[in-house]
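This is the structure I have questions about; it appears just below.
Missing here is one protein chain; the remaining ones are kept as they sit in the complex.
Should a chain be cited, it is by its letter among A, B and C, assigned in written order, with residues numbered from 1 in that chain.
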Amino acid sequence: MSGAGITPFLEGSRRWMRIRNEYAREALAELLGTGIVTLFAVAGGIQHFANPSDDSMQPIFGSLFGLMAAILIVGGSSGGHVNPAVTLGLCIAGNCSWIKLPLFWVAQILGAYIGAGLALANYAWMPLKVGVSMNVFFPAAVVAPVPGTPIGSGFLDQIIGTSILVMLIIACCDKRNMQVPKALIGFFICLTICGLAMCFGINAGAVLNPARDFGARLMGLSVGFRSNQIMTVNGTHWWLVGFFGPLIGGALGSVLYVTLIGAHLNDEDEDS
Amino acid sequence: MSGAGITPFLEGSRRWMRIRNEYAREALAELLGTGIVTLFAVAGGIQHFANPSDDSMQPIFGSLFGLMAAILIVGGSSGGHVNPAVTLGLCIAGNCSWIKLPLFWVAQILGAYIGAGLALANYAWMPLKVGVSMNVFFPAAVVAPVPGTPIGSGFLDQIIGTSILVMLIIACCDKRNMQVPKALIGFFICLTICGLAMCFGINAGAVLNPARDFGARLMGLSVGFRSNQIMTVNGTHWWLVGFFGPLIGGALGSVLYVTLIGAHLNDEDEDS
Amino acid sequence: MSGAGITPFLEGSRRWMRIRNEYAREALAELLGTGIVTLFAVAGGIQHFANPSDDSMQPIFGSLFGLMAAILIVGGSSGGHVNPAVTLGLCIAGNCSWIKLPLFWVAQILGAYIGAGLALANYAWMPLKVGVSMNVFFPAAVVAPVPGTPIGSGFLDQIIGTSILVMLIIACCDKRNMQVPKALIGFFICLTICGLAMCFGINAGAVLNPARDFGARLMGLSVGFRSNQIMTVNGTHWWLVGFFGPLIGGALGSVLYVTLIGAHLNDEDEDS
Partner (left out) sequence: MSGAGITPFLEGSRRWMRIRNEYAREALAELLGTGIVTLFAVAGGIQHFANPSDDSMQPIFGSLFGLMAAILIVGGSSGGHVNPAVTLGLCIAGNCSWIKLPLFWVAQILGAYIGAGLALANYAWMPLKVGVSMNVFFPAAVVAPVPGTPIGSGFLDQIIGTSILVMLIIACCDKRNMQVPKALIGFFICLTICGLAMCFGINAGAVLNPARDFGARLMGLSVGFRSNQIMTVNGTHWWLVGFFGPLIGGALGSVLYVTLIGAHLNDEDEDS
């Protein structure tokens, strides 16, 4: 930890195996980052389910400290979107080129799929021992409305939350705004989503990330859940909320930030 | 997130629609920022009401992480006061020109009104489904004294809390003090109000923000509450506590900081 | 908040009333800072007592976010010790001149006395309304051992905790160590004491601050407690633990840091 950071194994690896293609390198980073995000989120949901006396904030802080770690690990490569809605918002604002969008989306969903599988593997023994079916505990890790929530409120909730998230991210990247150092962006994103989950967690579980939600559902299907267990709630297609809600919110947040704040900021040298 | 921040859509928007009038631009930012603050605060109060087993700190952290996000989003434009008492304190200390004060106050209250409405819309389904009247859950989001609190203790509480908040904010902006980077001010404000809510939350609910409190009450009246439900408690006009308490505290905090600390600090080059 | 920090009222106050005597200016800052610390701590103890369903971490985070605010408010003047044990440790290490020590101690205890009084005033209505005697709730705010704790364990606990605290503070001020910016020191102190309170809170309540403990006890005597209620527990003089334990720990921490770490660090230019 003392100094260096530029090291033999690292330097050797750079000479022998460095991926020089920007798209491949960044897609790999998004895959890893979204995998870590989903690993924490699904494991945190399961741990919380298994300990009903846990603090209500524990799965929130737990999974989002994991998100912060993921952004710090992969951010230097791809920027650390780790969320298709963030990628969409950044493409609209112009912080990311559109050509990367489909690539990142695929990498993010694939990473989430793998991360969810690893979390399930880690706790695979539990339903057998505790005598609880996976049917009960796995859905806790995906968009899970409080019974009776209308699907429209689920969409509204995801749109509000993701638009604020994307406004925050673009603001943190906007050099004319509060000059947030790169190292702190992940931490501020973490706290903002914690806040959203604590205030907007009822309608749709505050997932705010189509890859983490859809990837986990796909893994659920792969390990034997039926579609009516993992994709729908009482016949309503709640996976649509988890997938399209954040995308709409991400696009909206990007437009809101640019039109309400970003377009009007002074440059450093015009600062009054 | 990687680099730029200066982008096509953003740059295009700057050329076409940039608001060059400082007052209009900053009022818009205060409206948006206070809207986000109130959105989180009201939604957090409702979510906490709906889940009585929630941690007692959840609505506190939840709503104030939202405040941090709001300051990071709009701070580069207006400074991110998002609170009329803060604007008053900064005008007294001289960090903000008096001409902006009425403008910011109107923008802040209007923003809070809209934010509270959006939070209500998000959870509009709940009272119908859960069978609880809005009468019960909405007041949880405004100044809500523990039964039996004398109104004088409510005022004292708001004055103490807001004066400490404003002292902190002016200290963070004072270049002769602890050299707080812009990017961290919102985070420190967030933690300070969390502390106030955890220690001074009983008498008057630790709102400390006239716009967030009064705007939410106005929205309550608009959606059909009667004045005796939303403005008063047992006939006592508690909205006065939420409105004037923080303003008095903000003015006091500004005077206290300047006279006890700010006036006496050494300049960098006289530092012993 | 936007820019300046150097302002008309502030500048005017500097010309008219600036205290140029370093000792007077810094003692005033220590008085204010320790007052804020004790205000939060006593109020937090009372609020927690009044809401038994509060999170166990609420009074800890609450009072220590207040400590962070206090350091940010007064730190630019006096350094923000706000604790006689910290002043002692810094004098030993050489970061503070011995001549300031008695002055700071008096200011800190006086500040704590005022702060505790203000917290009591804020909640003065409560025992009357709730029907609980002050005898019960005030002691929650001072060193309060779990029944059966031997006084020796109380001393050991305060010595361990304060020595770690003072090691951290001197490390943060040591330019040869981790290069902590001034703006972050208060935050790191806050988290460290949170950690101590969460791990070493049983034996003696994790006060770790002779001024905050003794000042609050003096205020208790002033408002009518008898000595056997507020200074002793079952006849044992627990105020000695709160007063001398941290001082011993502060001195020890200073010596430990210097001899184990500080003396051996490389200068920047010898860094290997």
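Here is the rule we use: a contact is a pair of C-beta atoms (placed from the backbone, for glycine too) under 8 Å apart; a residue touches a chain by one contact, two chains touch by 3 or more.
The structure displayed is predicted, hence computed values, not measured ones.
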Which residue of C:101, C:118, C:240 or C:258 touches the chain not shown here: C:258
Residue of C:27, C:50, C:126 or C:171 in touch with the missing chain, whole complex considered: C:171
Among C:45, C:62, C:79 or C:115, residue touching the chain not depicted: C:79
Omitted-chain contact residue, chosen from C:51, C:153 or C:236: C:153
Where the missing chain touches chain C, by residue: 55-57, 75, 78-81, 86, 90, 92-96, 146, 148-150, 153, 156-157, 160, 164, 167-169, 171-181, 184-185, 188, 191-192, 194-203, 254, 256-265, 272
Where the unshown chain meets chain A, residue by residue: 1-2, 4-11, 13-14, 17-20, 22, 25, 28-29, 32, 36, 39-41, 43-44, 47, 50-51, 53-55, 57-59, 61-66, 68-69, 71-77, 118, 121-126, 129-130, 181-184, 186-187, 190
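Rule of thumb we're sticking to: only the chains that are shown with their structure count from here on.
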Rotation in the CA alignment of chain A with chain B, degrees, nearest 5: 90
Centroid distance [mean C-alpha coordinates] between chain C and chain A, Å: 39
Two or more partner chains touched - positions in chain C: 55
